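Before I ask anything, here is the structure I am working with.
This part shows chain A:
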Amino acid sequence: MIAAILLLPFCGGLAAFCIPSDRFRPLLLPVCGLAHLVLTFFVIQGGQTAPLPMAGNWIVVDSFSRLILLIVSLLFCGCSFYAVGYLRYRIVWGNRIFVSCLLIFLAAMSLAAVARHLGLLWVAVEATTVASAPLIYYNRNRLSIEATWKYLILCSVGIALAMLGILFVAYAALAGGAQVSLQFDDILRGAANYSTPWLRAGFVFLLVGFGTKAGFAPLHTWKPDAYGEAPGVVGALLAGGLTSVAFLALLRTLQIMEAAGDGAMAREAFLAMGLVSLGFAAVFVIRQPDFKRLLAYSSVEHMGILAIGVAIGGVATFGAMLHLLNNALTKGVLFLAAGNIHRRFASKRVGEVQGAITLVPVSASLFLLGFLAITGSPPFAPFISEFTILRGIFTGGHYLTGGLFLFFLAVIFIGMGSTVLSVVFGTPPERKGDTNYRETIMTTGTPLVLLLIILILGIYLPEPVWSLVAEAAALLEVKP
Partner candidate 1 sequence: MDNYNPANMLLLLVILFNFFLLGSSRLNACIRTVAIQGGILSLLPLFLHGFSGHSLILAGGAFLLKGIAIPFLLLRAIRQVHIRREMEPLLGYVPTLLLGTLATAGAFIFSDRLPLIEIHRGSLFIPVGLATLATGFLMLITRRKAITQALGYLIFENGVFIFGMLLAEAMPLMVEAGVLLDLLVAVFVMGIVMHQINREFSTMNTDQLSSLRE
Partner candidate 2 sequence: MLELLLHLFLLLGLSPLLPGVIGKTKALFAGRTGPPFLQSYYDIWKLFGKGLVISRTTTWVFRAGPVVGLAVPVLAALLVPFGAISAPLSFTGDLIFFVYLFGLARFFTASAAMDTGSSFEGMGAAREVTFSCLAEPTVFFSFIVLARLSGSLALDTMFGPALYTAWQSAGPSLILVVACLFVVVLVENCRIPFDDPNTHLELTMIHEVMVLDHSGPDFGMILYGAAMKLFVLGALVVRLVFPGSTGNLLLDTLLFAGGMLLLAVVIGLVESTMARLRLLRVPQLLVGTMLLSFFSLILLLR
């Protein structure tokens, strides 16, 4: 089953490379997406943590994996349908590389989700970088090249640091006289008597390395460029899927530190990172003239929120796990809608994009609602998760943190709101109708469905989701 989840998209990618026709190749995406989603549901239902027979016990599904798999698969399935509609407009560009890279990207993310071996995890995460670079480069203009280059270099360097961190962890085992292995269970078992300095150094490198990928400030610098230049669908996958995967790696790191009995220090580091990210996002969101970069900073903000939630622990952890899901889906809505608006106006500057509601009513409404959702207004799900995180913060007695949290959220609301409203409302500029884009169900259906999902999750949290999230949260609370 798990093997299928990993192999399906991989083979799909290879197949996509071989299919000659630009017109039919995209249809491979929904097929693989749906199949992947179905398999994922089976895996989550099966709930088995049994290791994959052939690969030693390097590939195991635990609660984190289930959550992340669900997020990635759900998001990808949605985006795959969107991508078909999107590529129909970009048929002249050809899409061989695009489609196959998308599928391989999915494969890499799935692998990262189920990897039970630090080395393997590293390989998978680095693979996501490599696979997503061509996607960002899809538009083939100067700006997209620049974005791709920065993304590539920054993430590669960051990942190299993460590698160093892994080695340090291993060395900590060596120095601590424990059994040297990068298999995750071995680490958790032996972490108690690892040598502290090496472990801590390793933690720092891991934090920075995977943090670069997840996009904590000030390591986030690639984000606005990449999200801004990539097509909307890629932005959605990066902001929803990739960041979640990177955050999973960070969660693993935190697990190790917990197992080593050094959790407090790690959580402090997370807290600091989170607050800094919130601050950065707040500053850069104000008067942001480019609504895709705006979303990038909002993604930085939500990475910060997640970090804080995890750092606080207790109820907040549950909130963070839930927020992982909500954030991914909401980001999907926002990026896809923004992509449509961008297509329609052939611009993403506030001055040039106005009155979207009259030209692309559905996408504009989705953009507005998505903004309200991501800034934590009911009845959408992020409200619940953010509120839970806040509850954790206040219950933990971190009143100062809570105050800052609320303050930054308010600032970000102001910043995002003024940009979003001026995009959505007002009167469209004169030279409207110069792009060939028209709204179709293909391009508006996916964000609509995603919005419905977060709406439902915001009003009623079904038991399976609850238990999924709760189990994931439990992994951080109990030390093995």
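Keep this in mind: a contact is a pair of C-beta atoms (placed from the backbone, for glycine too) under 8 Å apart; a residue touches a chain by one contact, two chains touch by 3 or more; residues count from 1.
Keep in mind how these were chosen: all candidates are chains of the complex that A comes from, given by their letters.
Fair warning: this is a prediction, and the values are worked out from it, not measured in the lab.
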item	value
Which of 1 or 2 touches chain A - same complex, any copy	1
In the complex, chain A residues that touch candidate 1	117, 119-120, 122-123, 126-127, 129-130, 133-134, 137, 140-143, 145-150, 152-153, 156-157, 160, 163-164, 167-168, 170-171, 173-175, 180-182, 195, 197-198, 224-225, 228-229, 284
